[in-house]
Structures are given as structure tokens and as C-alpha cells.
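Below is a slice of the complex: some chains, not all, each in place.
Naming follows writing order (A and B), and every chain is counted from residue 1.
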Amino acid sequence: MGIRFGGDYNPEQWPEEVWAQDLELMTAAHVTMVTAGIFSWAKVEPRPGEWDFGWFDRVLDGLAGAGIEVCLATMTASPPPWLSRAHPEILPEGPDGQRRWPGARQHFCPSSPVFRAHAVRLVEQLATRYADHPALAMWHVGNEYGCHTRQCFCEVSAQDFRRWLRERYGTVAALNDAWSTSFWSQAYGDFAEVLPPRTAPTFANPAQQLDYLRFGDQALKDCYLAERAVLDRLTPGVPVTTNLMPQHKPVDAFGWAPSMDVVALDFYQDPYVPDDHVRAGYVFDLMRSARGGQPWLLLEQAAGAVNWRPRNGPKPPGAMRLWSWQAVAQGADAVLFFQWRQSRGGAEKFHSAMLPHGGTDTRIFREVCELGRELAAVPGIEGTRSRASVALLADWQSWWALELDSRPSAALDHSHSALAHYRPLFEAGVACDVVPPDRDLSPYPMVVVPNLYLLTADHAARLAAYVRGGGHLVVSFFSGIVDACDRVHPGGYPGPLRELLGLRVAEFWPLAEGASVAVGGEGAHGGRADLWTEEIVPAGAEVVARFLDGELAGRPAVTRHDYGRGTAWYLGTRLEPALLRALLDDVRAAAGVAPVLPGLPAGVQATVREGAGGRYVFLLNHGCRAVEVPLPEPLRDALAPRAAAVTRVELAARGVAVLTGPGPEGGGGAAG
Amino acid sequence: MGIRFGGDYNPEQWPEEVWAQDLELMTAAHVTMVTAGIFSWAKVEPRPGEWDFGWFDRVLDGLAGAGIEVCLATMTASPPPWLSRAHPEILPEGPDGQRRWPGARQHFCPSSPVFRAHAVRLVEQLATRYADHPALAMWHVGNEYGCHTRQCFCEVSAQDFRRWLRERYGTVAALNDAWSTSFWSQAYGDFAEVLPPRTAPTFANPAQQLDYLRFGDQALKDCYLAERAVLDRLTPGVPVTTNLMPQHKPVDAFGWAPSMDVVALDFYQDPYVPDDHVRAGYVFDLMRSARGGQPWLLLEQAAGAVNWRPRNGPKPPGAMRLWSWQAVAQGADAVLFFQWRQSRGGAEKFHSAMLPHGGTDTRIFREVCELGRELAAVPGIEGTRSRASVALLADWQSWWALELDSRPSAALDHSHSALAHYRPLFEAGVACDVVPPDRDLSPYPMVVVPNLYLLTADHAARLAAYVRGGGHLVVSFFSGIVDACDRVHPGGYPGPLRELLGLRVAEFWPLAEGASVAVGGEGAHGGRADLWTEEIVPAGAEVVARFLDGELAGRPAVTRHDYGRGTAWYLGTRLEPALLRALLDDVRAAAGVAPVLPGLPAGVQATVREGAGGRYVFLLNHGCRAVEVPLPEPLRDALAPRAAAVTRVELAARGVAVLTGPGPEGGGGAAG
């Protein structure tokens, strides 16, 4: 099949006579897959238990006739008005006790048994009806779980939370211990006394908040799993997915991935954010790592502007192509858009679509058709994989804990930190996986750990074993501070990492807003650092750089500790980007980690995918000027298959090259 | 009678012995009209159905005795405590479901039948009692409708909304079509399922929001009309008004004006906002246009500082006089203040009044007396009218729709845009009407349309007919995009204006915050533009100016299209003020639109009113320096009637001249 190409298809927004034109234009645009039915619940079940599938049969038949695969939605993302009218208790409530009302979408309490029962009933209808439909290629469960309703705090949720706590802790004594309820007189005598962390007079119990984030993730996943169970039963062979969101705090992508047959992502680069493609890079690498390198699906992106930012910049010429190929270059096997035809009404009518308000005589539609043509030209990419030599650790548990109240500094931010540590690797052209702390790290010569505040003793032991075995580990400040219950590890900071890092941290010195300090010293890279400093007391580690001014002048800022057959670096402050880049370059040198291609011009991203379909080198010029890229070996242009192999490639601004050449075993894996 | 002069009179705040002094000082200040009873409900009906009018009889008798007219309030603006205690369901609720409690004012749900019944009962009492009172000159219904409680979202309102929707749409199918409910699975099976657009998980349905704004305006108007119906029945000859507010989003002044016998305005210039008199100019022109040029009443302004801004600057010497005369110059037949005597207690005790805390030996009281004297000196102004050669279009429907969520740019702002397009006309000294899009435009050589996002096909057709007939039309970007249901007009932007403008807009390119582009080109005025750009594809129009940099460099920014006997200009971006001024000057030249007076110094406003009472030329120096103004003909100083006619006038800083001279038929209409 090749890389899937297409988008969300919402035919109920249009009179039936438009559908034939849709099929014609989809064919012209080389569309191979659409996601259908995301918001069709109210139309297929206009009244409780009254089903109207005839129109949808015609939609699917048409698509099958045109040879277009369907990623079929379970239609449960937005309950119809009659459901919340009959059962207002399905409406979610905020921590302030305020109900969220119908009128938009996702207005359901994830713990609601009423909602789940109606959703399951609908999925049963769908799966029964379309199990054998020729268009059915994949299931799309729900939609963007937790996008708007991240957590619910209603009484139904409270009951479900108590059940979850009972299962997790068994006894109320264990709960009291886990939540440190001896502080502020919070000891529970009975699970029935426990509440969600609703608005309180001041800072709530952080362990309670942390568990509520875990529970919230689980409640959403339980919705997904309830629908998936129906599909597993009624359409056992059909792969199941749902569209995850990038760096989306309420949903632990690593936790969900095992219950998805293929992971999928919605991603919207912001044309007005400089270098937003680096964020894309991080998220795409995480997505590819979520199921151990298995290709993933870009289920939604925009053909042009979106409508939900304060100011929605369009994608300039070439940007949509460039960023689509970036997804493929980083492991995507599908490039889909929200949505096929731009809506006339409703809340997203100013969200661009493959077919704009202006119709076919528009830049956007022309670029869409051209991209479809290109993707169809290199079907061999599908299924190929990449190899990375650096792993960056990410962990939702730690993210949740880090951003709770009353930390030493409220300015610590998981997403910012993850990106800050990813950027120098991306810019150095190094292939990177983004993995959770329970992943096997031994294949990676180098591992980076950015501010993993919550780190269990077990995960810390894995890091120590990794270094003992010869690994090169970089750990950033405020890592390894608390256990799974947000309790400080005993024995001084950073509890379970002290031996590995060869030091202890006596006191945190977060910096005031706007403050910075000088870092450097003999033989060290010098520069500024901000946000955080701390009093490091070495116990075996050698000092790589010191603070040069401020209250901690002369004390260690960066250390290095040879441990077993490997080495562990520690950063006690937030280095400015150039300084962090220099430090990571040094670590890379020690670890023997090279970029994907040597001699890449600045702004050019290079990746390799290889497998049964061949070996593909992707060159993506994110810069605004044309550049020439030298190749280490002769490669052929996969988008112009008849051209001869070359050893240098000219890339226009926002230009893309897909090259193919010698495969893993040295043989040339030709496209197709 | 001449121009009415006076203010709100709230005698219940003072012991009865003060009232005699009030009458004495009012006479000294040349007060001719007061608005009485605005907040007297609790005092005239201290307990349900128990009436105490004796004290108010004495107030009115006293005023009548002093020859002071009364604009009699219906007293319904602030229900007494007993009413909300007995009927808490009259309290309004926000979109978050939170009740707004008593303790301030305007704490009633506009849809509440309980509130309306009590209000009507009170008005019946008042109208019956004072129908023949000699002081009664006019009715003042309610007060500042929608000032604080703009919309209510309670269950009573929800029911009223459903009734309103049933009347508007007839069937639920029509409602679903109008609201594009196929998007996000929002299709209704029954009107009973519909709710106000309360707080939802994300962006609500925009058509639902738009209709709720319409309904909210109607609910307020229904309160007004219910009271007016009583007055029409019991005091048929007495004119009825209410005090509208400037650029007040919840109340469509154009929609209310037909049911008011005379329109009236509250306006508070901010002494700390530079050029706030231009905003005054806009609002005064709109008010004058609301009933087709009929004079209007300035029902409230401040004698000095207000109390409700974060920092309340006083009016420097001369400012109160200048801004009062500005209202008269732009068509006011009354200059009234909030309030006569400054309160000792309550929420507005630091709001200035005609008689300040400091008493009569204060600058404010002296300036008040002097202004009263001046106004009394030129009674002939009353009833005279002005003629404008430019019409600026304004439309509450479009305002409401423009500022809903999820537009291409959240930075589009109706009030800002209206003022931005008005300012260059004001500064050029051109007489301007501000009219709704259904007004007859043929009398105007030039029409300006600022960002009329919502424009029905019918209104677009009127614009086309206007140009075909020889008109000169300027249309700003993001006009003509949606129909009355906030659905994008089909066929590409700007749907129904494409033929008239000779172009289509392929894609919107709103700019990032702080970004700007250069605009200009051969023979064109050059400068910067910001906020918005777009890809214009001419189809008949000629290019007046182009974008000079950015992604759209070289493409049209401003166009001009000869259409029928007229011409239509189009602005595809927000030009900086000087550039917009230059462009509008060019259009004016083409349209033959001249300023009211030639050779006006910068900062001087000139207007003309004429009619049975004579012809008056007003010169207002908004600048901080004295200037000399040449006159095109000899005119006499109406404030110094015995002086000889002059051909130049010296205006001090903040100076005012009221001149009189040859009337419409060439005869000199002497004052009085």
C-alpha cells in the first residue's frame, strides 16, 4: 500500500450530492485512506436506540468503490444532545465543582458508567454492521482522549477514584502511608472519606493530586479499552488505534501504546513558532519509540492554518510538504489531515482542509495533490525502520509529579526541559529515541535524563546498571528526588542516584526570575546558566565546570563520575543552549555517537529508514536558504526514480530529498 | 426650551431639608431638566405592593415649582432586597452557572417573568400617579440596559431561549441547519434539548453563541418594551427613552432606536486616554444616525472624574465644557450629568457630580454654572440637524459574530476597527454618519465598510447597487465572509462581494503578534501594515498597492474596481493610520467629499447644525494650544450675540466657538 495519505472525512456536513465529487477529488489527490465517522453519533443514533446507518453505508460503499481504505471511527467522541439531557450526570465537573455543559464536544465524565454503556452499545452496532465491509482497514477509537476534559471531579468520578484506590492500596493504612496524610491532619479512617483533589483553601496533598492524575489517565484508558474489547470480540483481525496528542499531559502515551495495535498522533506545527519542527522531531521520535520502533500514523495535521490559536498563521509554500515528509522521515507510515473538505459552519470552519473553501483552484489543494503523488511514488518506505544511538528518557509519572504545587521552583516545566535536552541532539543530527525509564537501555551508547524528579529506586538501579555496563549517562538536576508517592528519597538528594553520580546535593538554590550565573572554569566550556543552581558535594565525582559567581561561586556546576565500565555526568543547573550543546557534544564524543550523516549544513535534518522495502535517506531543509548536502555514498532520488545516483544534493529552502541506495546488507533496495 | 441641561437627581440620598437648597442651586446653575427616580424602587415600594409616593410627590412638586422638567425614571433598574429574597430565581446566572447576587444593582434575569411582572406593576403605579404631573416631560425606562448583566444563562433564560428559537426557526430541522449541528455531533432531536451556551469543554457552537447574543439583546428589549407598553397606554403623549451606552455590545442601538421616541446616550470620556474625543465623535455620530439624524440626548456624563476606572483622572479646566459642546455640535439636544449632588456613601461616592463634596466653592460647580448659562444663551440650536457626506457602516450582528471564538485571528476587534476607520474621516474634518447596512446609502457620495465579517447576501447586494449607481465604496478585509448563521458564504471569499470588488481571496494570512509588513508600490502611498494580510487574486480589480515583503511580497494589498458608475476599493490588510488616512483622502477626492470647513488647523473639530432655529457652526479645539481658524464667510459669535460678524476665530486650548450665520436658504438665522 505505501504511506497512507488522506484525512478525516465528515460527509454528514454536506448534502449527499457532494459525496460523488468528494470521491472524484480524493482520487485526483491520491488519497488512499480516510478516517470516517468521528462525529457521526448524533446522525447514526438520532434518538436513543434508534439507528440510522443507511447514509453511512453509502459513504463506505463509495469509498470502497474508489479503492480508499477507511480508518473507521467508533463515533463516541461527542455524545449527542439527547444523551446528556436524559443523563445530566454524564457531564464532567471541574475541580471547582462547575459542570462543563454540552455545546462543544467531549462533554462526558470518563468514569461515567452511563456514558460507557451507551458508547459500548454504539460500538457493538458499528462493529457488527461493518465487520466485513471491504472499506474497513482499521478502527479509530474515540478521538483525542483528554483533549478538553482532562479530568473530571464529579461524584461519579469520586466513587470510581475510591474503587481505584482500594485496588491500588488495599487498606486505608497503606493509603495514609502513601499519601503522607500525617501532615496537615489528613489521615483517613475509611476510603469513603476520600475525595478528588477539588479546589481547597490552599495547596492540596501532592500525593493525592498525583494519584488523581494517574487515575484520570486510567479512566480515559478504561473508556478506550471498553470500546476496544468490543472490537476485539467482533472484528478480531482489524487493527485498533486512537489518535494520541503530542506532549499531552493527561494521557501517558507509553502506558497506552501496548494496548494499541499501531500508535497514532495528531500534530499541528505552529508556523509562527520558530523551530517548531524541533518540537515535532521530539514528539515524532517519542511516537516511534512508543512501540519500540514500529512505524506510526500521523492521523491529523493541517493542510494550512488552524483556527484555535490566538493568531493562526498559514503554512507558507512548501511547509506542508516539508513537515509531512518530516513525519515520514521519523517513522510515520501515514500522513492524514483534519479534514478533507473545509466546513461551512461550526467551530472549526476556519481550520484549513485538504479541499479549502476556495475549492480546487487554490495553492493548498494543489500542494495536497502533489504531496499525494509523491508519497504514492515511494511505496517501499512503508514498514521500514530507523536505528538510534541516543535515548532520551521521558516519563509521565515524573511529569505529573514535577509540576504539582509547592516545588522549590514553579518554573520547572517538563515539556520545556524535554525539548531543551532534545534540541542539541537534533541539531547535531543525531538519531534519538525517546523512551520511558523501564526500557532496555543497553543498546544505546548514550542516555540523557532530563529532570526526572520522580524516579523509583528500581528505575534508578536500571540507570546504575546501564552505566556499570559501559553506558554514558547524562542526568540533569532535580532528578531522583521522590519515590512513586512523591515522598523524598531518604538519605539526602538525589537519593538513589548518589552512588551512581558520585555526589550529594546539600541544598537546592533555584534562581530568582531573570537571574543567571556564570559557569565554566579551567578547561571547561564557559557560559551562563539560569533557573536552578544547587550545592553539590562531590563524593567521587570530578568537577567538569563550576559556578563562577553568585552565592555558590567556586562550587561544582557540572560533574563527571566514572562508574563501572561507564561514565555518569551530572548537570546541577540549566545551561544555556550553546553550553548544553557543547557538553553533550563532549559526551557524544566519549560515547562514540556520530550524526546520521557527516557534514550536514545547519538547518538540515537527515534520517534513515530501512527494511524490506529498501533503504531511504531523508534530507529536510528546515532553513530559509538553498543548501547543498554532500552524501557519503552515491544515492538515487527516490522521487525521480529514473535519475542517476548522485553524491551531492541541492536542497531548496524548505526542500526535501528522499534518496535511496545501498540497503542494510549493502544491496540497493530500489523503491517499490 | 433650548438644549436641556441638568442631571440625575437622587433626593432619597439626602434629608428632605436639603431639597430646597437643591432647587435653589439648580436654578443658579441654569438646570432645566433632571432625571429623577432611577434608584427609588426600594423607597416607593418598601414592601411588596405597599406604596409610598408621598415623598416623591414633594420632589416632583418642587421641581415643577422651580420650572425644571423631569425625565421620569421607571425606577426598575435595581430591584429592592425583598424581591430577590422572595424570588431568588430572578437572580441572573453566568455561563459558569454561578449566580450573581444582590448587593450592587441590575441583579435580575432579563427573561424572568417574575421580575417583569413586578416591574410592570411599578410602572403602572408611576404612570397612573404622575400622568398629569406638570413636571413630567419624558419617561426614562430602566437604566443602562445590559450594563452589568449582559446575558443570563439560568434555566428561566434557557426556556425563554427555546421559545425564541421556536419562533425564529419553526422546526428543529431548520435549527440544526442554521447551527451546522452536523459538526461535532450536535444535532438536536427536540427544542427541549437546547441550552444556552454555558461553559463547555472547549469552543461552543458559534451559531448557538451568535443566536444567544441576539436573544440576549431581545430579552433586554422585551423588558424595555413591557414597560413602554404601560406608558403608551397610560401616558400616550409623553416621549419615552432609555439611556443607551456607547459601543455597548449587548444592546443593538440600531435595533432599539425605532422603539424609542428619542435616543439617548451615557458617555464618559476618559481624560487619561489621548484623543478619547475621537471615540466620542464616533459614538455621537452613531447616536445621531440611529434615528436618521434626529437630535439625541446626552443623558449622563461626568462633571469631573468617575470612580469606576482603575485610575480616575479628573477633567482638567475647560474639558467638561469642550466635551459637552462636542455632544451638542454632533447633534445632542440635552447635556445631563450623573449626578446632581455627589453622594456621601455607596458605591459611587467618588464619582464627581455637578455639586461636589466640596460644595459650591469649587471649580466644578463654577464650570457647571457657566456651561448652563452658555447653553441657555443659544436656545435656537434645539432641533437643528446636520448633513453628512460619508457613511460608515456598523452592524451589531457582525460585531457579535466577529468576536466569537476560533476565528483566523483573535486580535480582530470590532470597536477598534470601527474607530480606526472613523479616525481619518474625523481628522479630515469630514461629516460622517454611522449607519447600519440596511440604511439607504444613495445620499452618500462615499461609504466605508470596516470588517463586516457577517454580511447577508441581501446587504451585499445593496452595496453592489450603491456602487453601480455611482457610489464610492471602501471595504476592509474580512468582510462578507459569513451569512446570518455564521456559515461561510460558498464559492470562495468574500462570497457575495467578489463580483463587486473584482477579486477573490484565496487564503487568509493573519500576522503574528508584533509582526508587520511593508505596503506600497509604484505610485502608491507606502508604509506599514499589521494584524492581517491575505492572498488576493484580482479578477477585474486593479492593484492600488502591494505587499513589499513577507510571504505575500508582490501580491495585492489594496485594490480598486470600477463597477457600474462607481468604484469599490478593497483593503486586504490593516494599514497604519497615516496610510489609511492617505488612502481615504484619495477616495474622498474621487468621491468629491470635502471637509465641513476648509483650512481647519489640526485638532480642531468643526460641525454645522441647521434648521428652523438657525444655522450654527461649532468649532472645538481639542488641542492644547491656541489656534486661529479662518472662516469661509462672516459669522457671528452665538455666545456673545451682540458682537459683529468675523471671518476668523481665535480658539484657546480646549476652546469652543459657537457661530451663527447665513441659514440654509442663505438668510442669517439669529440665535433664539
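Please note the rule applied: a residue touches a chain if its C-beta (ideal position, glycine included) is under 8 Å from a C-beta of that chain, and two chains touch if they have at least 3 such contacts.
In this text, all values refer to a predicted model and were calculated from it rather than measured experimentally.
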Total copies in the complex, given 2 are shown here: how many? 3
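The definition used in the following text is that only the chains that are shown with their structure count from here on.
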Show me the residue ranges of chain A that touch chain B in the complex, using the header's touch definition. 10, 12-13, 39-43, 46-47, 75, 77-82, 85, 92, 98-107, 147-149, 272, 304-305, 307-308, 310-314, 316-317, 342-351, 356-359, 362-364
Chain B residues touching chain A - in the complex, by the definition given at the top: 96-98, 179-190, 192-195, 197-208, 405-411, 485-488, 490-493, 504-513, 535, 551
